[in-house]
Every structure is written in C-alpha cells, then in structure tokens.
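What you see is the complex with one protein chain gone and the rest in place.
Chain lettering (A and B) follows the sequence in which the chains are written, and residue indices restart at 1 in each chain.
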Amino acid sequence: MGVEQKLGNLGVVTFKLEQVINWSRANAMWPMLFGLACCAVEMMAAQASDYDLSRFGMELMRASPRQSDLMIVAGRVSRKMAPVVRQLYDQMPDPKWVIAMGDCASCGGVFNNYAIVQGVDEVVPVDVYVAGCPPRPEALIHGIMTLHEKVRGEKLKDWA
Amino acid sequence: MTTIDKAIAQLQERFQAQPCGFCGDFGLLIGREHIVEAAQLLRDEYGFDMLADITASDYWPELQPRFHVVYNFSSLEHITRLCLRVPVNDDDPQIHTVEGVYASANWFEREIWDMFGIHFEGHSDLRRLLMPRDWEGHPLRKDFPLGYEEPQFTFNFDDIARRKPRAEKGQG
Partner (left out) sequence: MFPSYEVPLDEFRHLVSERAVTGETVLLNMGPQHPSTHGVLRLLLELDGETVINCIPDIGFLHTGVEKNMESKRYEQAEVMTDRLDYMNTIGNNLPYCLAIEKLGELDVPPRAQAIRVILVELQRLSSHLVWLGTHALDLAAMSTFLYCFREREMIIDIMEMCSGQRMMTTFIRPGGLWRDVPDEFEISVRRFIRYLPGRISQYESMLTKNPIFLDRTRHIGVISGEDAIRWGLTGPVLRGSGRNYDIRKAYPYSGYEQYEFEIPTASEGDVYARYQVRMAEMHQSIRIIQQALDKLPIGAVRSNNRKFVPPPRAEIGVSMEALIHHFKLWTEGFSLPKGAVYMPVESPRGELGVYLESSGGNKPQRVHYRAPSFAAIQALPILAKGHLMADLIAIIGSIDIVLGDSDR
C-alpha cells in the first residue's frame, strides 16, 4: 500500500482491492463455537488468558453458524455427528474456512474404528490441519496464522 | 454374619445362585427368570439401594451362553457391593427389565440393547442410545467388525485415496 500526502494533512492510501479485502477478512475472522471433545478444552484455553486469541481479532466465538466465518473442528467427529457438521458448514455464509484441529479431526487420530469419521475432510473441505493430541494453544495459533497467510494470498474470484 | 454373607446365603437358597468360576469374590450366577425378584430382595431386605451399573460381556464363539449380563449393586449404608451375572443364550437373547425396581436401569439397559442386541421385556423406551437411529448391527458383539481403516503408506497411498470419500468445496 502506498501513502501519499495531498491537500495538507490528509493522507491518501492506494492499494489493490484484493489486498484490502483479504486483509480485513484475515484480521476479523470470527470462529464458530464448535468444540466437540478434548481439543475444545485447549481451544478454550487458547481463547482465555495466557494465550489470547483476541489479539488476532477473534474476540468472540459466535454460537450461530450464520454469523461466523471460521469453523475450528476441535475434537473427534463420530458417525452420528457427521451430518450435523455438514449441515452447520452449509449454514455458514461464504467466505468460510475450516481448520481441522487435532489428530482426530485430521485423520481419525487414535481411534481407528466403526464410530469415528477418519478425518473430517471426508465431510467438509479443510484448509489447515493442526496436528497434536491435543495441540498446544501455540500450535493452534500457528495454524490460525497459517490460515491468515493463506487468506492473504487468495484471489477475489475464489469467493465471487 | 455380615449383610453381604446373609444376602449371598439367601440368594443361593432361594434362586439357586452359584458362585461364578472365574470371578473370585465378584459375582453370583443367577438364572434370568429370577433376576427381578433377586433385585427386589436385595433392595428391600438388604439395603442395596443403588444399582451402580449394568454391563454385558460377549463370549462368542461360545453360543450357550453367549452373553453374561452383569448387574452391579451397591449399598451406601453398609458400604458393600454385590454383583449378579445372568447368562443369556444366543438363540433367545431376552431378559425382563429391572426398571421397576431401580430407576437408573433405564439407560443402562438401552445401552446394552444398542451395543449387544439383548432385548429387555417390559422396558418403557427401548431405542438406540449411542449409535445413530438407523444403524444396523450391534457394535460390541464380537462378530461385529471393528471397522478398522487401513493406514495409508507410500505403497498403497493412491489406492486408498481413490476409495476414501473426500468433500470438495462447493458441494452439497
């Protein structure tokens, strides 16, 4: 972005539209409250004191999918829960992103059996996978920053 | 004699309960037709006021009996526990419910129906509890497969990737 001085003290900034839209989307992403199991507790810990997610613009976790743009699937997804995950994903308006937090959401984790969906990418398209069982809050923050970088590199046509 | 010895003696006399071979001090075998009366006896006369747990165990490929349903009674005032095991055959997996005696048996029996397929007569609400409504099969039976998914190594990566369902953006 370039800043030019014109008309005395007024500042004028020039930019590409794509850049500023991606910048605003990345810095004000609202996650949906979707903690399923143990990873949810680490997500809550990342939101609370010591590792604060508010400094990344995620002050609130919206309970309603219609008002959020990031779904952090935190925990194991069982076969009974899978249609619910898909329905919630469909209810989120575009643009939307999904972080698969933890081993169970990425690949089924410790549980390789009849009851757990082996990776939530069988149900919803995932952008970032965060490994760990459960991942440390710092790992989740690293995943969120990776997602921010991905968002900054997107084109307008992706969501148009 | 302590409460539990009296209770065991009474159960052995009235219902022909036998000590179970491999359970040590943990369990009397009792026939399935006697279980409701035995539960009533334990609750009313011997102070076993809490039914802590009902669970079951599958001994497939042995078919007679195939299951053992284990009732775990606990007395809060005498601080003692007693277990009754009911053998159930494969061709007729049914027991009468003890929901009338202990209210907590409701969901325990529903879970056993869901996981093992043992039917409880007289139960007020026998539906699936943990599995989805339209699931077929009873998962904790030994002849139900684990549902193990083969791990993807380099040599079979593409095969499995072709078969595995994967959601794409813009679908659904």
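Convention: contacts are C-beta pairs under 8 Å (C-beta built on N, C-alpha and C of every residue); 3 or more make two chains touch, one makes a residue touch a chain.
Treat the numbers as computed from the prediction; the structure is a model and nothing was measured.
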Candidates B:10, B:40, B:104 or B:152 - the one touching the absent chain: B:104
Sole contact to the chain not displayed, among A:12, A:28, A:110 or A:156: A:110
Omitted-chain contact residue, chosen from B:51, B:86 or B:118: B:51
Positions on subunit A contacted by the hidden chain, ascending: 33-38, 40-42, 44-45, 48-50, 61, 63, 65, 75-76, 78, 80-84, 86-88, 110-116, 123, 133-134, 136
Interface residues of subunit B (partner: the chain not displayed): 22-24, 26-27, 49-53, 55, 57-58, 70, 72, 76, 79, 81, 83, 102-104, 106-107, 111, 124-125, 127-134, 139-140, 144, 146-147, 165, 167, 172
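Keep this in mind: only the chains that are shown with their structure count from here on.
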Subunit A-subunit B separation of Cα centroids, rounded to whole Å: 41
Subunit B-touching residues of subunit A, taken from the complex the two chains share: 79-80, 86, 90, 108, 112-115, 118, 121-125
Subunit B - residues contacting subunit A, complex: 130-132, 135, 139, 144-149, 151, 164-169, 172
